[in-house]
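One chain of protein is taken out of this complex; the other chains stay put.
When the chains are written out, they are named A, B and C in that same order, and each has its own residue count from 1.
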Amino acid sequence: MDYQRILDRVHAAVKPIIGTGNVASYIPELAKVSPAHFGIAIVDLEGQVYRTGDAEVPFSIQSISKLFGLTLAFHLEGDSVWTRVGREPSGTPFNSLVQLEQERGRPRNPFINAGALVVTDILFTHYAARGGAENALIKFIRKLADRPDIGFDRAVAESERRTSHRNAAMANFMKSFGNLNNDVNDVLEAYCRHCAIEMSCVDLARAVTFLANHGVVPWSREEVLDKSSAKRISALMLTCGTYDAAGDFAYRVGLPAKSGVGGGIVALMPGECGICVWSPALEASGNSYAGSIALEMLTSLSGRSIF
Amino acid sequence: MDYQRILDRVHAAVKPIIGTGNVASYIPELAKVSPAHFGIAIVDLEGQVYRTGDAEVPFSIQSISKLFGLTLAFHLEGDSVWTRVGREPSGTPFNSLVQLEQERGRPRNPFINAGALVVTDILFTHYAARGGAENALIKFIRKLADRPDIGFDRAVAESERRTSHRNAAMANFMKSFGNLNNDVNDVLEAYCRHCAIEMSCVDLARAVTFLANHGVVPWSREEVLDKSSAKRISALMLTCGTYDAAGDFAYRVGLPAKSGVGGGIVALMPGECGICVWSPALEASGNSYAGSIALEMLTSLSGRSIF
Amino acid sequence: MDYQRILDRVHAAVKPIIGTGNVASYIPELAKVSPAHFGIAIVDLEGQVYRTGDAEVPFSIQSISKLFGLTLAFHLEGDSVWTRVGREPSGTPFNSLVQLEQERGRPRNPFINAGALVVTDILFTHYAARGGAENALIKFIRKLADRPDIGFDRAVAESERRTSHRNAAMANFMKSFGNLNNDVNDVLEAYCRHCAIEMSCVDLARAVTFLANHGVVPWSREEVLDKSSAKRISALMLTCGTYDAAGDFAYRVGLPAKSGVGGGIVALMPGECGICVWSPALEASGNSYAGSIALEMLTSLSGRSIF
Partner (left out) sequence: MDYQRILDRVHAAVKPIIGTGNVASYIPELAKVSPAHFGIAIVDLEGQVYRTGDAEVPFSIQSISKLFGLTLAFHLEGDSVWTRVGREPSGTPFNSLVQLEQERGRPRNPFINAGALVVTDILFTHYAARGGAENALIKFIRKLADRPDIGFDRAVAESERRTSHRNAAMANFMKSFGNLNNDVNDVLEAYCRHCAIEMSCVDLARAVTFLANHGVVPWSREEVLDKSSAKRISALMLTCGTYDAAGDFAYRVGLPAKSGVGGGIVALMPGECGICVWSPALEASGNSYAGSIALEMLTSLSGRSIF
């Protein structure tokens, strides 16, 4: 498939709508990012990179980190993860406490904030006993993306931590139900560092290619997940990966995806490639507006989707 | 792919668990069905049928009718359907009124009861002006399944109508929000007739094959939906087709599917085949217990899923 | 206490705000009433009547009928009423179905619509076995008010019935939980007739005086409720009588009261008098705006409240 030509056509077509929507403003550092950015990258299973626009500009991956966090936790702990977090779409805005109360402190899925806090707690417990809790997730992502210099933006992490009263509410709430084992502040700090990781479209497309490759990182041949598990994580991305718009996103785009309020969206065509698009202005559900349009065009032009 | 061998292995493997769960009992007629039934059928794009067990025994399709109702409404009215019903997973038990109140009478998707009532209302309006509202959906299904003798069980329909106070509550509630145009009783009666349609696994597998065939009915070459629309309906099945267990079902099975409390589940492998499994005993979410296990085995043994 | 002087002062003081708010418009017949009306009446335990403004003009009592319905059901059935309806404030807008779902079809109190539908069902069952279900409540009110000519407005009742989809939703919903014994349509029709009863401020003040007189109708010496029961009904009025504004109303006015969307509010000073004020324009919670201000002034000027 001539991905480069498709990416160029997509880029040309979305130009008029880049900047439509609102840049996330609840963290001052995120609000500074220009809404004019747009980048897209595809990495196929041979490692060939296709890109256009700002595909090499690093940005704050935010909730995309939840995908890597879950993968690492699942890699380490297997199905026991599901005793503490569900795998159903949330059906309400992504940070709602209502559902958490109805379901006695068990988040509906690992891609909403509450679920990612539980996953962070699982990772924290695992690495606290072995050392290295501080950087475990970043090291894991470096390996997936084959990029040893990936790091996080300390200013974003601290800004996020200072304004994360709602996350603190959820963490305390889950703690009250017995679904958080570590200190609330420790978990919140690790969570905010994860959100503040910086990567480019190319980095992210590369980092998710193992999912398109049935769990095996193409460049290192390391099996991060077995084939069945890779499919399952992909299924979760489809049903839960784009906040409260997952149904609409599956309907329009038809690819497993995970978005972040930094404006990034990773996606994959199983058996073919990893994808990442970035454009900071968001639609009402918190997904990149131009980014999701671009992915919709990509599946239309390529004639590929999982359905 | 040697579907027959796979079906036989699946049948042998699920035998010990057939009957686990509970047969739907809220309608007396449904409660009479033996939990010992199990059938499964696959129909490929050439019309070749593979089957095992009670694959030719007719059963009450119940909510599987929602898939055909939506297809017909979408075929007739296109995207205007989405002004009256959403396409997000519901995230709560399938007949909840809470969500309907929060969202001002607009059901979250066409596969929950409230959404199917709206779809029925759309069909009723369309055919009331043209005659034939009574049997429009059944005629449509006959065409899809290439079976002119499909009908509905009047006793089940009437029993369902008499006990459908919760559906009546939802229909009245949506009417109070202005999202039901016809008489509440007319809509409820049509809805109950749709649920009471009787088909076998073979009939149903055949009737959904057009979705696997990009919208074209293989035997008649009729394009019921264009390729993009067929994919979109499939995406909806994946995110919303199995009540509040859609996330779990996508995770375990990885195929677009729609279930009914009669114990049937239709599914499809895009580009390959239509599938239907039936076993009346249900798990807590209302999906066939043995049926969903069988589908999970089917994707494991065939190595096929959409991910 | 010189009630007449107080009523005259209240009337003069509220004149500038009469008409502030909105006349209930969901029933066409109610929407026709002029917002310029204002009347108030007090009837003491000797039957002495004090009045000012439009105190003799009949109006649609609407939800005030819920007070008489509960009194009659409690008179007939005693504490068994509470097995089917609670006595806690609803804490959400008066016609919400959410709470009804959470509490499995048992309404929180008899003064919200759902609760009054259950009370109507109780009365219907009682009188269906004895004849006279049609007019039982009206006959009871005639006795309380000592006015044999009280009736209901058929046009209002029918208009209400035609537009009562939300009440139909609640009735069907409770039926689905087994908390409605009679036919849904019969109950809805009786309910709508009760709402459409027409009385003036003087009629209504007289009709509630028995509650101020410890359960005994002053003019007939009939004990409708024992002393303890009369106090209990009064307590319910205070905690649940003014929709979702009951806390605010108790805070500002400090008297047991029951309001209706026709703009009437009945209240009482235990041991002293029955009160009714009427002015059709409503505040956001559905209580008469000028009416509740008038009652607030009445307690300020008289120095009387129950606290």
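Rule of thumb we're sticking to: a residue touches a chain if its C-beta (ideal position, glycine included) is under 8 Å from a C-beta of that chain, and two chains touch if they have at least 3 such contacts.
Because the structure is predicted, anything quoted here is derived from the model rather than measured.
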item	value
Among shown chains, those touching the left-out chain	A, C
Contact partner of the left-out chain, one of A:H11, A:H37 or A:K175	A:K175
From C:E56, C:E88 or C:E222, residue that would touch the chain that is not displayed	C:E88
Identified contact with the non-displayed chain, of A:S96, A:T120, A:N213 or A:S259	A:S96
Touch with the omitted chain, as defined above, among C:S60, C:Q99 or C:S288	C:Q99
Contact partner of the left-out chain, one of C:S63, C:N109 or C:S200	C:N109
Where the unshown chain meets subunit A, residue by residue	96-98, 100-101, 165-166, 168-173, 175-176, 184
Residue ranges of subunit C at the interface with the undisplayed chain	86-92, 99, 108-109, 228, 230-232, 234-236, 238-240, 244-248, 250-252, 254, 256, 270, 300, 305-307
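Just so we're on the same page, only the chains that are shown with their structure count from here on.
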item	value
Topology of the chain contact graph, where touching chains are joined (line, ring, star, complete, other)	line
Chain located farthest away, centre of subunit B as origin (C-alpha)	C
Between subunit A and subunit B, centroid-to-centroid distance (C-alpha), Å	32
Rounded Å distance, subunit B centre to subunit C centre (Cα mean)	47
Residues of subunit A whose C-beta touches two or more other chains	none
